[in-house]
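Of the protein chains in this complex, one is absent; all others appear in place.
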Amino acid sequence: MPPMTQSSTTARDRGEAAKTAPPGSPPSRVRRPNRWLAWGFLAPVTIYLLAFYAYPLYRNVELSLREYTVRSFVQGGAPFAGLDNYRTVLTDATFGPTLAHTVVFTAASLAFQFTIGMALALFFHQHFPLSGTLRALILVPWLLPLIVSASTWSWLLNSDSGLVNAALGVVGVDPVNWLTSPGWSLTSVIIANIWIGIPFNLVVLHSGLQAIPTEMYEASALDGATGWQRFWSITFPLLRPVSAITLLLGLVYTLKVFDIIWIMTRGGPTGSSATLATWSYRLGFGNLLPEFGPGAAVGNLLIVMALIAGLVYIRIERRQQLR
Amino acid sequence: MTGLSRRRRLAAIVVTALAAAAGSACSSSADDPAGGGAYVVWDPYPQFADDSDWVALLKKCGTSAGATVERTGYDTTDLTNKALLAAQQGNSPDVLIVDNPVISTLAEAGALTTTDDNKLDVSAMEKNLLGAGQSEGRTYGVPIGANTLALYYNKDLLTAAGVDPATITDWTSLSAALTTVKAKGKKGITFSAIGTEEGSFQFLPWFWGSGAQLTALDSPQAVSALTLWTDWLKQGHAPNSVINNTQTTSWQEFATGDYAFAENGTWQLANAEKLGFSYGTIAIPASAGGPAPAPTGGEFVSIPVQKNTGRYETSQKLVTCLTNADNLLTTDTTLSYVAPVAAVQDRQAAADPKLTVWVEAVRAAKGRTGDNLGTRYPKISEALWTAVQAALSGGKSPREALSAAQAAATTR
Partner (left out) sequence: MTTSTPRAWWKTGVGLVLTGLMLFPVYWMINVSFTRDQDMRATPPHLFPTNGTLDGYRAVLDQQLPYLGTSFLVGLGTVVLTVALAAPAGYALAKLRPPGGPALSFVLLIAQMIPGIIMAMGFYAIFLTLGVLNTLPGLILADTTLAVPFGVLIFTAFMSGIPDELLQAAVVDGAGRLRTFWSVVLPVSRNSIVTVSLFAFLWSWSDFIFASTLAGGGDHQPITLGIYHYIGNNNQQWNAIMATAVVASVPAAVLLILAQRYVSMGVTAGAVKD
């Protein structure tokens, strides 16, 4: 850690300690162990991070900066290539459409997962018989290996023998080539991904709801607030930190999704459902002759996208705290 | 204070667990190919459990080579990455069995020994099968069995429709048969055109059968092959789902009994016996008639590079045992494959006359990485399946799709 941050934060810390210290107690007694202990609490996770994430992250950066062939991957000695791999990827004709798919996939998945998850969380937050059991059951999709859940979706969406088209046929709608037409494949994988993401949003938001003290609702009930008013004036503001982290994590996980798409469509037909994550996988591992360099470069572009989202999150958080 | 000591205790537990784990790993020789009499074998047959004939054969061959065998079956797509990673870390298995097009990739990586180093005798193997394991005059492995593609047909359905499968000898007669079947309210043909190597594998008999070469993806012959498939989809002779079908999905479609034909492989023979109708097989016809060359499938046994070159001798004995005539017969019967040795092929055909078609198909088949394409093949294949997908999904005309493919295959 650079000494500058250290000294600047010490000042902030002192102010903080003075603020939190109860009146009458000597400030030094609380402040000193405070900073010490904070890193004591963080030490296990920091060591863990260094031990297990640093090397893979370094590997991913290194792979993208060298010109790896299968031979140099195994034998070593790949020449340093600077930003060549990034240039290759960025100028590739598939980059533009793939980036667009990634944005659409992520935005649509997040919006629906969050809204549906929130609605279900509010619904199941009411206590009614079996509410707990049913909520636990909704988690079952998460117990399934992705190869099974994604394959089940491609089963349901099959053009010829899929249940969805059979149901559409019953109501007189022409069959849709969900997975095999360039116009629909992205929609299909988004639908499957929303389904997979709902339980996550439900559970996290539901525990957020449980953390809101019931007295607050009781008070507003006395004021005669309707359910809708209560949601906007109490639930939503109090749930904001949890909502923010849910959305941020959802964003990170959605950007990363590749197995669902890979199993359902292989990113096809003709790249119409390919995202940066599937492209990265196809380049690095989905081919008989892997191209590790460009594959890692695409992976790192994804990390940069998550980084930007993280910065936005921190900015918003700061503003909230200042208020 | 209780908190602190608890934390210390936790740390102690973690450390102990790690140490215990490290200890247990050191005592097991499986992770350390350089030590003891244990020889590590990786294969792409996760379907075979420890009590299967295949594992029994491995153990038996290990014993006769004076070694114990530690075997693991991996998912086939996963095995390529795993093999590269292990080679990078100097932790390769002693014997590695992989899908044949992977051999040229691993050979390019310098991860495999040649027959010069490991002294394997490959002279009995059929030349067209061995080709997939050869590059610039060196041989990197032995085929353990071969498979290829043919057309399965539904005998009951064709009889009812009045189509004699014997008359199907070229594309025109095949398309005519599909039209007849469709007119009777049945479905024509199913295959797999998925956007992976599997899709290229299935398209190649038609591609080669048109007279096209992998070095010129945009030739008029190639366009005619892709047009054949595209027209089948347009006319409803083949289902739209083929664009996303794996070979298993396509087989399940055929198994419903609604389809007259299915393009599928030797490995389905065992499942074919379980169909609810009688079936037959014909060779995939070439455009102008006669059987089209189909690509060879099947796995190769290879001996990866080791730091301790003294291990090759035992590995060589093990592999020789696995690929001797009797054992090939057993293995290839369990896998529903055709043996890579002519004499054993004859024994297979004699034991089961239904295999004759397949033996002939394998003899006429071509390796994908052959013609000295080697590691250029993956690039070409990716361009090819992309073109097939583009044309079948209606994104591009066959001609446009294949010109784009040729451009993609020749850059870099």
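A and B are the chain letters, set down in written order, and residue numbers restart from 1 in every chain.
As a working rule, a contact is a pair of C-beta atoms (placed from the backbone, for glycine too) under 8 Å apart; a residue touches a chain by one contact, two chains touch by 3 or more.
Owing to the predicted nature of the structure, the values given are computational and were not obtained by experimental measurement.
Colleague: Out of B:63, B:248 or B:330, which touches the unshown chain?
Modeller: B:248
Colleague: Pick out which of B:56, B:85 or B:288 touches the chain that's been left out of the picture.
Modeller: Touching the chain that is not displayed is residue B:85.
Colleague: Pick out which of B:101, B:265, B:291 or B:340 touches the chain that's been left out of the picture.
Modeller: Only one listed residue reaches the unshown chain, and that is B:265.
Colleague: Residue by residue, what part of chain B touches the chain that was omitted?
Modeller: Missing-chain contacts on chain B: residues 1-4, 6-7, 10, 14, 17-18, 20-22, 24-26, 28, 30-31, 40, 42, 44-47, 49, 70, 72-76, 78, 81-82, 85, 89, 91, 99, 147, 246-249, 251-253, 255-258, 265, 267-268, 271, 274-276, 297, 299.
Colleague: Of the residues in chain A, which ones touch the absent chain?
Modeller: Here the touching residues of chain A are 1, 5-6, 9-10, 13, 16, 20, 22, 25, 30, 33-35, 37-42, 44-46, 48-49, 51-53, 55-57, 59-60, 63, 120, 123-124, 126-149, 151-153, 155-156, 158, 160-163, 166, 169, 195, 198-200, 203-204, 207-208, 210-211, 214, 241-242, 244-245, 248-249, 252-253, 255-256, 258, 277, 280-281, 284-285, 296, 299, 302-303, 306-307, 310, 314.
Convention: only the chains that are shown with their structure count from here on.
Colleague: Okay, in this complex, where on chain B does chain A touch?
Modeller: 11, 80-81, 84, 87-88, 101-102, 105-106, 108-111, 194-197, 239-241, 243-244, 253, 256, 375, 377-379, 381-382, 386, 389-390, 392-396
Colleague: What part of chain A is in contact with chain B in the complex they form?
Modeller: My answer: residues 44, 69-71, 73-75, 154, 158-161, 177, 179-182, 265-272, 285-290.
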